[in-house]
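Partial complex: the chains shown occupy the same locations as in the complete assembly.
The letters A, B and C name the chains in turn, as written, and every chain counts its residues from 1.
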Amino acid sequence: MTRARIADFLDPSSGSRNARLFRGIHYIVIGGGIVALALATVPWVMETYGLFVQVMQGATLMLCALEYVLHILVAPSVAPSKSASVAGAYWHWAASPLGIIDLLAVAPMAIVLASAAGTRAASAVGIFWLIKFARYSHGIAVLSRVIPSVGGWLFNVFKAFLIVLFGAATLAYIFEGEAQPEAFGSIPSALWWAVVTLTTTGYGDVTPTTVGGRILAGTVMICGIAVFALWAGILATGFAEETRRYNFLRTWDLVAKVPLFKTIGAGTIAEVARLLRPREVPAGAVIMRRGESGDCMYFIVSGEVEIRLEPNPVRLGAGDFFGEIALISDSPRTATAVADMDSQLLILDIADFRGLMARQPDLVKVIETEAVRRLGIFKGEAPKASL
Amino acid sequence: MTRARIADFLDPSSGSRNARLFRGIHYIVIGGGIVALALATVPWVMETYGLFVQVMQGATLMLCALEYVLHILVAPSVAPSKSASVAGAYWHWAASPLGIIDLLAVAPMAIVLASAAGTRAASAVGIFWLIKFARYSHGIAVLSRVIPSVGGWLFNVFKAFLIVLFGAATLAYIFEGEAQPEAFGSIPSALWWAVVTLTTTGYGDVTPTTVGGRILAGTVMICGIAVFALWAGILATGFAEETRRYNFLRTWDLVAKVPLFKTIGAGTIAEVARLLRPREVPAGAVIMRRGESGDCMYFIVSGEVEIRLEPNPVRLGAGDFFGEIALISDSPRTATAVADMDSQLLILDIADFRGLMARQPDLVKVIETEAVRRLGIFKGEAPKASL
Amino acid sequence: MTRARIADFLDPSSGSRNARLFRGIHYIVIGGGIVALALATVPWVMETYGLFVQVMQGATLMLCALEYVLHILVAPSVAPSKSASVAGAYWHWAASPLGIIDLLAVAPMAIVLASAAGTRAASAVGIFWLIKFARYSHGIAVLSRVIPSVGGWLFNVFKAFLIVLFGAATLAYIFEGEAQPEAFGSIPSALWWAVVTLTTTGYGDVTPTTVGGRILAGTVMICGIAVFALWAGILATGFAEETRRYNFLRTWDLVAKVPLFKTIGAGTIAEVARLLRPREVPAGAVIMRRGESGDCMYFIVSGEVEIRLEPNPVRLGAGDFFGEIALISDSPRTATAVADMDSQLLILDIADFRGLMARQPDLVKVIETEAVRRLGIFKGEAPKASL
C-alpha cells in the first residue's frame, strides 16, 4: 500500500471504501476498549471474564499504537509545506492537537497497563480514549464549529448563569441558613442546592422548607428555564447557520462537476447549490423503484446508474440526470434505477423543482425537453437513453 | 363494496368519509385494547371487570385480524407493478414493513391469548399493538421524515452525549467511588447516576457528596442542558423545513386545480402555493358568519358553498372565490357562507393578501375587479354571484 | 356614560385610557380574589385575617357580577347583526364562549359563598376565576392562536408521546415488576413512573433497580428530551409565524394613515409595514433626548410631539417624522422630543433604515431631502420644522 493510500484512509473527510472500513474498525475497537475499561471496575465481571476484558484493552491499545505509527509514516505527504524535511513533517504533526491526542491515547495507558497500577488509574487514563474515539468523526468536527461561532453569546449567558447562581446561593444562605445549617449553613454548600435547582435537575437531597426559601426556589427554577431557553435559542440559531454553510459548500463542489449546471453561469450555481442535496450510493443499491411515487430527481456526479427498462436497460454516467419524468407528469416511477458502481448523486426535491420553475425557467426547460424526448422514445420504439 | 373502495379507506392519506370513519374505529378499538392489556395487570380490576377486559382484548385482536384479511384482499390493487400475479402482490405486501407490522399485531397475541400464557406475556406482545396503533397516522409518518433528514446531526450529538456520559461516569467513579462504594463503586453503576444527571431528570436516589463529585455534577448538568439545547435546535430546524415542504406539496396540487391561478403561469404558482393553506369543511359547516371581522378569503377547490344573501342565496362551486370584500374594504363579513357538501378550500390570510399586492398585482387586480362587481350587485339590484 | 363608551372599555383590544384603567382594576381585583381563595384554605390566616379574606372574595364576586351586567347592557351595540332585537343580542352574547365564562365566574361562586359550602367547594369553583382573570388579555388571545395553527403537529407528537409512555410502562412492568411489586406490579402503576421519567421531572419516589430497568430508564429519558425538543421546535416555528403575522397586521393599519407612505404605492406598503414597529407614548413622555446616540427614527400616526429646539420649540403632528438626522449624519440626537398628548408613533430602526436604502431609494430620498432642509434651518436662521 502506498503512502498516499494510507493517508487517504486516515483522512476523516474521505468517503472512500477503505476510509469507511478503517473508521468502522476504529469505532468498534476503541468503543470496545472503553467498555472493557468500564467492566474492569466490576469485581464479579473481572473474576469471570477477566481475560476477555484484558484482551480487549490490549487490542485497543495496539490499535492506538498502530494508528500512531501510520500517522508518522504519512506525515510527510499531508504536511502543509512540501519543502519540509521528513523529520520536520513528523514533528509538525506530533506537536499538532491531533498528534497530541493520538499520543495521549497510547503512552499513558501503556504505562498504566504495564505497571498494573489498578483500575482507578486505568479509568482515569481511559478519558483519553473517549477523546480518541471521536477523533475521526467529521460530524462532531462540524458541530464543534457551532460553539465558537456563537461562543461569545454562550459565554455571556454563562456569565449571567453564574451571577444568578451566586445570587441564589447567597439568598438561600440568608433565608434557610438557620433552619437547615447542614445544607445551607454556608454559601459554598448552598451553591450545591442552587446549581441542582437552576438546571431544573432537582435531586431533592436538599430542599428549602421556609416560605422565603420556597419563593426563592420557585424564582430560581423559572430563571433556570429562561437561561436554558436562551441557550437553546442561541445554539439553534448557530446550528442552523453552520449546517446551511456546510451543506452549501459540500454541494457546491459537486454541482460544479455537472456539465448541465456549468452552462447556467457561475452566479446561478449558488442558487441551485442551495437546493440540491448530495447522496452517495454503493454499487448495487436500488435508487428508485418502478411504480413507487416519485418526489425527487437525480443528477449523476460520478459513477454509473442502470435504468432497468424492459427490452434494453440503459446506462447513464456522470453528468446525466434521471427521475424527472415522475416530477413533470406527476405519475409513478416508470422504471427502476440501480447503481452499477459506487456513485455520487445530487438530489433535487419536487418542492424545490417547482420552486425552480419560477426562478430558473431555462434550466427547467432543458430538463423538460429531455423528458419529452425520453417519453417519446419510451412510448415509441427502441429506448436509447430513456427515463 | 368493490376492492378499490376498500383500498381507499385503508389508505392513510385518503381524506374520504369512509377512510376517516375506519381510522376512527381503528383508533378507538386498538386504543381500547391497549388500555385493556394495561388493566389486565391489576388484580382487583380483573376480579371485578375481568370479562369486560377480555372482551375488549378479543375485539382488538379481531379487528387486527380483519384488517390483515382486508389488506390481503386489496393487495393486487395497490401493488406497484400491474403485471404481477395476485399471489405475487400478496407476498410483496406481506414482506413489506407494513405487512409485517400487521402480522405482528395478530399472530403473537392470538397465540398468547389462546395459550393463556399470563399477563406478562400478553403485555410484552402488546408492544406490537402500540406500533399498530400509529399505523394509519399520516402525521406521525410526516414527523418521522424529520428524523432521517437531520439524522446525521442527531447521531453526532448522540455520540457526543455518549462520550460525555462515559467521561462523567469515569470521573464520578474516581471522585465518589470510595465515599459511596454502593452507588459509585464501578463505572457501570456510576453510569446510572450519569444518565440521570445528564438528562437533568435528577431522581435523587444517588447524589454525590464530595466536593469534587459535586463540581463534576454541576458541570454535567450544564453539559446536559447544552446537549438538550443542541438537540432542540436540530429538531426545530429539521421540523421547520419538513413542514414547509409538506405544506407546499399539499397546497400545490390543489392550487393547480383552481382556474384563476392557472392563468398566472406555472412559475408564480410556486409563490402562491407557499401562501395558501388548505382546509377541508364537512357539509353543513359555517365557513364565515355575517358581521364577524374577516381576516382571510377563500378559494373553492371542490365542493359547493352557499352564500346566504338576504333575498336570494348564491351557490358557488369549484374555481370560485369568496370572502374578499372584507379584506379589500376592511369591513365585517357582509354575508354568511355555509358548505353545501364536503368541500376543499384554500385560505389566503389577510397578511399574505396584502403581501401579494406588491408581488402579484395582476392576481390582486382580478380579485378586486370581481369584488367591485359584487359590491355593485350587492348594493344594487338582484344579487347573482355576490360576496 | 353612553353605551358605546362602556362597550369601548370592555373591548380587550381597545387601547383607550378608560379601557386600560378598567383592565387594571379587573386584574387587581380578580387577582386579589384568587389569592383570597388560596388564603382561605390556611386555618391560621382565616383565624387572624378572616374578615379581610372574605371581603376580598366578596369584592371579586361583585366585580364579576358588575361586569356581567355591563356586558348585558352593551350586548346590542356589539351584536354582529344590527337588525337583531335587544333580547336576541343578549342571548347571542350569553350563549357565546365569553358569555358563558362570565356567567361561570358569578353564579357558582355566589351559590357556594351563600351556602357556606366550605373552602374545598369554593376552591373548586375558583378555577373559573382563573379563566375569568385572563378574559381581557389580548396577548394570551394571540398566543392561543399559535396552538391551533400548529395543533395538528402538536397532537401527533402527543400521540407519539403516549405510545412511548405506554411502551415504557409495559417494559418497566416486565423488567421491574418482580423486584418492586409495589411500584411496578401493574402497568397502570408503572405509568406513574413512566410519565415522571419521560418528562424528565424525576421525583425519585420510584426508581428502577434492575439493570434492564435502568437501561430502559436511560432510553426513556433520552426519548423525553427528544419529544420535548420536537415540541419546542414546533411551538417556536408556530410562534415566530404568528407574531410576524400579528405585528404585520397591527402596523399595516397605522402605516396606511401616514401620507408619506401613501405615495409609495399599496404594494410597497407591505414591505415598509414589515420593518416598522408601533409604539404608543403617553402625554409628557420623553421620546428622545438631546445628546443621546440615535438608533431609530419616528413617524407620527396621531397625536402631537414637541421638538425642544433652543430658541423656538417646534410642534409636529400626524404624518410628520423626526429623528432622521441622527441616522443620516451618524451624530447624537440634536434635540429632545416630548409627546404633547397621547401619541401613536411608528419606529424605524437604523438597521432597517439602511436596508431600505437599497430597496426603497425613493422613500429614503424624501427623508434625506427633508433632513438636509432641516439641517440648513438648524444651523442657519429661524428653525421652523427642524430635526
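By definition in this document, a contact is a pair of C-beta atoms (placed from the backbone, for glycine too) under 8 Å apart; a residue touches a chain by one contact, two chains touch by 3 or more.
It should be emphasised that the depicted structure is a prediction, and the values quoted were computed from it without experimental measurement.
In this structure file the full complex is assembled from 4 copies of one chain, 3 of which are shown.
One rule holds for everything that comes next: only the chains that are shown with their structure count from here on.
Interface note: chain A and chain B, two copies of one sequence, contact each other through mostly non-matching residue numbers (shared numbers fall below half of all numbers used). Per-chain Cα centroids separate chain A from chain B by 28 Å. Rounded to whole angstrom units, the spacing between the C-alpha centres of chain A and chain C is 40. Taken residue by residue, chain A touches two or more other chains at 201-204, 232, 236, whereas all remaining positions touch fewer. Across the interface of their complex, chain C is touched by residues 201-204, 232, 236 of chain A. Here chain A touches chain B in the complex through residues 34, 37-39, 41-43, 120, 123-124, 126-127, 130-131, 133-134, 137, 139-140, 142-143, 146, 161, 192, 195-196, 199-205, 227-228, 231-232, 234-240, 243, 289-292, 295, 332, 349-351, 354-355, 357-359, 361, going by the rule given at the top. Interface of chain B with chain A (complex): residues 79-81, 152-153, 155-157, 159-160, 163, 166-167, 169-171, 173-174, 177, 185-188, 191, 197, 200-204, 207, 214, 217-218, 221-222, 224-226, 228-230, 232-234, 236-237, 244-245, 248-249, 252, 266-271, 273.
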